[in-house]
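Sharing a structure here in structure tokens format.
Only a single protein chain was left out; the remaining protein chains are all shown in position.
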Amino acid sequence: MSSTISDQLQNLGVTTFRPSNREADQMREVRITRHFTKHAEGSVLVEFGDTKVICTASVERGVPRFLRGSGSGWVTAEYGMLPRATGSRNGREAARGQQGGRTVEIQRLIGRSLRACMDLKKLGENTITIDCDVIQADGGTRTASITGAYVALRDAISFLKKDKHGAMKGDPVKCGLAAISVGIYNGKPVLDLDYAEDSSAETDMNVIMTSKGGFVEVQGTAEGEPYSQDELNAMLELAKKGISELCEMQEKALA
Amino acid sequence: MSSTISDQLQNLGVTTFRPSNREADQMREVRITRHFTKHAEGSVLVEFGDTKVICTASVERGVPRFLRGSGSGWVTAEYGMLPRATGSRNGREAARGQQGGRTVEIQRLIGRSLRACMDLKKLGENTITIDCDVIQADGGTRTASITGAYVALRDAISFLKKDKHGAMKGDPVKCGLAAISVGIYNGKPVLDLDYAEDSSAETDMNVIMTSKGGFVEVQGTAEGEPYSQDELNAMLELAKKGISELCEMQEKALA
Amino acid sequence: MSSTISDQLQNLGVTTFRPSNREADQMREVRITRHFTKHAEGSVLVEFGDTKVICTASVERGVPRFLRGSGSGWVTAEYGMLPRATGSRNGREAARGQQGGRTVEIQRLIGRSLRACMDLKKLGENTITIDCDVIQADGGTRTASITGAYVALRDAISFLKKDKHGAMKGDPVKCGLAAISVGIYNGKPVLDLDYAEDSSAETDMNVIMTSKGGFVEVQGTAEGEPYSQDELNAMLELAKKGISELCEMQEKALA
Amino acid sequence: MSSTISDQLQNLGVTTFRPSNREADQMREVRITRHFTKHAEGSVLVEFGDTKVICTASVERGVPRFLRGSGSGWVTAEYGMLPRATGSRNGREAARGQQGGRTVEIQRLIGRSLRACMDLKKLGENTITIDCDVIQADGGTRTASITGAYVALRDAISFLKKDKHGAMKGDPVKCGLAAISVGIYNGKPVLDLDYAEDSSAETDMNVIMTSKGGFVEVQGTAEGEPYSQDELNAMLELAKKGISELCEMQEKALA
Amino acid sequence: MSSTISDQLQNLGVTTFRPSNREADQMREVRITRHFTKHAEGSVLVEFGDTKVICTASVERGVPRFLRGSGSGWVTAEYGMLPRATGSRNGREAARGQQGGRTVEIQRLIGRSLRACMDLKKLGENTITIDCDVIQADGGTRTASITGAYVALRDAISFLKKDKHGAMKGDPVKCGLAAISVGIYNGKPVLDLDYAEDSSAETDMNVIMTSKGGFVEVQGTAEGEPYSQDELNAMLELAKKGISELCEMQEKALA
Partner (left out) sequence: MSSTISDQLQNLGVTTFRPSNREADQMREVRITRHFTKHAEGSVLVEFGDTKVICTASVERGVPRFLRGSGSGWVTAEYGMLPRATGSRNGREAARGQQGGRTVEIQRLIGRSLRACMDLKKLGENTITIDCDVIQADGGTRTASITGAYVALRDAISFLKKDKHGAMKGDPVKCGLAAISVGIYNGKPVLDLDYAEDSSAETDMNVIMTSKGGFVEVQGTAEGEPYSQDELNAMLELAKKGISELCEMQEKALA
């Protein structure tokens, strides 16, 4: 386990500046478990270290009103967090009667990103809804969600391919898709922030890319000091490395 | 897989009348996994066959307004189901902006039942909130929730016992507590209905009892034909057997 | 005033243990007034002592979406309480923008119970909505509601019978239906708890039965100590007696 | 009974143009029943013909935030209608999760009108909430509500007068208050419109006046053709007559 | 500018009793600017002194469900206020999740008034929605809204006249329409109350009339003392004068 390695390194007097003792360009251990629950057409448990998200893909015939008769399909996402996925309990959104602003932002991001790797025309008039439910949070829930959601989406597409009445017109998946966070922590660019880093980072950036190296979304926010062009470049380099590793893991899981 | 075994049994002429080939008084396999997530003071994954519920207990100092200054603590529960815990996707309650009637009923039942095994005075002015989140449903989610919630509650109490500022006044747990469903299926009383049985049972009854054999709650509903006193008695006998087995498993898990 | 009488009785050494001086198996005075308001197809004022509920039955052509084209009808119920039906004013649910959990539970129970005495196929594609509105509360509002709602339902069925376009296929009413509360008060089983008893009873149980003696719903909750099998049996015996009396009164009112 | 009189008149060949055969300046039979329910400090059933409204007054110590420490009291009102108070069932506002625009308008009018006859300084820091719940509607529910609410308010004031801790500083009631509708029906001014008239009147006007003859509120709406100054004057004359009769009935009921 | 005139008057020792130094029967300066925004079929900025309201008219094909197939059109209105249109910031209604009672009342009044000058049959199955958004408030926002909305409505009608597919059957506008407030301020009847007057007036009355001199709506509320018949008459005289001037300005703006 990496923490053991870092313990050994620390015993040798070799330390990194990150709370987890990871290298600046080192991701947490990532695990992708398919077929996690039994009902959904795609069901994936994705883990980025201690961040754990259940991503399920549900296939429904038909599309929302604005697409009816267009021949085009739809992919959308919803995001939630169990009340005690975090260090202290958050009120349940269903009980409060409203999804919070953060939830709304994240689920829109997930849906938009997934649609970017899809040819919705080829999907036919089917709707795939991806539910990303965080059961344990330790930073990076939105990037883990997108990375896991892509795998669940692929399983749902496989389900549709086998379905004679599914109305698909060829493979709607255009490319791979993954997401990772980068940031400036203690003045240095780092890859895949965990909660300890995220909560005190100067800059937090989420990068979503295709397996072909194109940017789908870049969202970089200065939490404290504004960041420079050089810092932006360094963060993007880290992100490219991480995305490339994640795309490989996704394909391995899907093999 | 059990269905294959039952197929083989049926080929051999050995059948029971239940879809799962269980005996009338046989529960599904029950698994209780403590410390399932890392943040909560109590966190239990409880499985009744394919029904899987995450039960977390969150401890907060202070009590709701109506108890302030009373010296008494509070135990409450919330219940939810991931949208695709079931065979077809249910709209997310947070997105619809309201908890459904079934959800409200179940979480009130869980909270009321848990309070029945507690001396709230001894708890001191602490609030324990139990979240029961169903990640996979196959019948009996409310009885699995109560059975798992009790274990999570016990872990939360242990946490409070170690806490010098916890304000507890002795052990607030008065007894064990578990819940099981019984019903009339195909004209016969059965224990622990799964979804296949539940959806076509004539009568569905949830029984919640203490480890000492007292009834905390009995809720028996005729879905089709009304049930007789004899049927009621037979169902209660089955329930007592099931509760007794569950209480043993809970203590074993807590040991 | 009855409390004065009971004081006098107590002075004479004649006491019962109930605040109302009723015998353990004695119901409050029950009154059933049909045609209470003029617009509804069925309109009943039901009184269990000081508990007063207006039950109206409204007939509408057509059924909810999930039944369209099935040939089957639907019976549903809604429950409400005037803000000052109780000792201190409760906030109006319409103003708060949400029905409370207790309201939701009760109206689901009423609807489910009424459907148990109906052959919905014979009702044809009609919907009967029963509104139970408590104008004065003194314990037992849900059992009074069900008992009165049954009478209003019967009047609505009579209305439909006379209606040539009503689409009914024979009499959909399978049997009589009434509800009564029982409980353990001061350690003894009692019938038809009023508010003074209900608020300090050890156990509160609502029993809904058909006129043929079958159980439609049993809901028994230990508010304090769990109850034993013997206590359960004793409460059910009382309930049977009460239900039988109520069914007689209903038929008399309908005659 | 007035309908008998009109029957007799009709037999004599004397008819009026109103569906109810009332004279243009004739109100429906008005009944005011105090102490209608037992819990509220004031409880009145008011009937304007077939329009029946329960008006209860609830006294609470303290005032809303914006008045705290001002020494002044508050009077407010809420309005509701049972779902089947009308010819066809209206969805329950509590179930829809919102009070309709009409409800909001009416309850603001009731509250504002009642405050106009009160010296809130003399009320002391008490809040009186008037609930007007229509159990049967036949036109004029808002004017019946105000007229009945005034009587309930007076009973609540009497309650406070007897209360040593009530903090009142003299009698806060400045004058009598009643409300009546007038309108242009079939081209002629009429008093106290019932539903048959209201639904096809050219103009509908609600007038609220004190017992001293001052106007508290005039709301006149042309439903079809605009109305002239002469018509306005004629309607106000009818209103004055009606208000004067109502104030007398109120005082008689309170005597 | 009128304030300069009043300054001069004051220098000359000639003063009126109004804070703005206006005469009792003098309106504020009224400005009507058409084509204020570019997208709407009708867009008007209306200013009554410092009260500024954007009124837009949006034309949509089709009508609400209750009118479908009737051949009749619909005119409706919505009203809003920017949070800082007033002296201190009011919470945004969209953020609070509900329109306040005052908003609901005003938008119902605007819609009802506009429909009074329309022949909806001639409009055909089109819906015109008028949005009145107050960007700066200084009293009289509802009367300014109605006055401006009428002009926007006229522009929308002109748009429909040019539209070959618009389904209109002749000119649906029956007459002009304007609204003005009057009141009793410092014991005297005044025309067009600004905020300084409105907030301390004894009586506040909104009058809506057609260009032909008919009353569409009169709403007069005694905020303090009830008002007499004479005061009512005096206020109506002032209103007639104001409405007549406003109707002229509207036609001039539309020319």
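The chains carry the letters A, B, C, D and E, assigned in the order they are written, with residues numbered from 1 in each.
Rule of thumb we're sticking to: contacts are C-beta pairs under 8 Å (C-beta built on N, C-alpha and C of every residue); 3 or more make two chains touch, one makes a residue touch a chain.
Model, not experiment: these values are computed from the prediction.
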Touched by the hidden chain, restricted to displayed chains: A, E
Residue among E:Thr129, E:Ser158 or E:Ser200 that touches the chain left out of view: E:Thr129
Among A:Ala24, A:Leu67, A:Ala196 or A:Leu232, residue touching the chain not depicted: A:Leu232
Touching residue (missing chain; options A:Ser181, A:Thr210 or A:Gln250): A:Thr210
Hidden partner chain, touching residue among A:Leu67, A:Val218 or A:Met249: A:Val218
Those residues of chain A which, in the complete complex, touch the missing chain: 98, 101, 104-105, 107-108, 112, 116, 205, 209-210, 212-222, 225-229, 232, 236
Chain E residues that touch the omitted chain in the full complex: 37-40, 43, 50, 52, 54, 56, 58, 60, 78, 80, 82-89, 92-95, 97-99, 103, 129, 131, 133, 135-137
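Simple rule for what comes next: only the chains that are shown with their structure count from here on.
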Smallest count of steps, each to a touching chain, taking chain A to chain E: 4
Inter-chain centre distance, chain C versus chain D - centres from mean C-alpha coordinates, in Å: 33
Where chain B touches two or more other chains, by residue: 98
Chain-chain contacts as defined at top: A-B, B-C, C-D, D-E
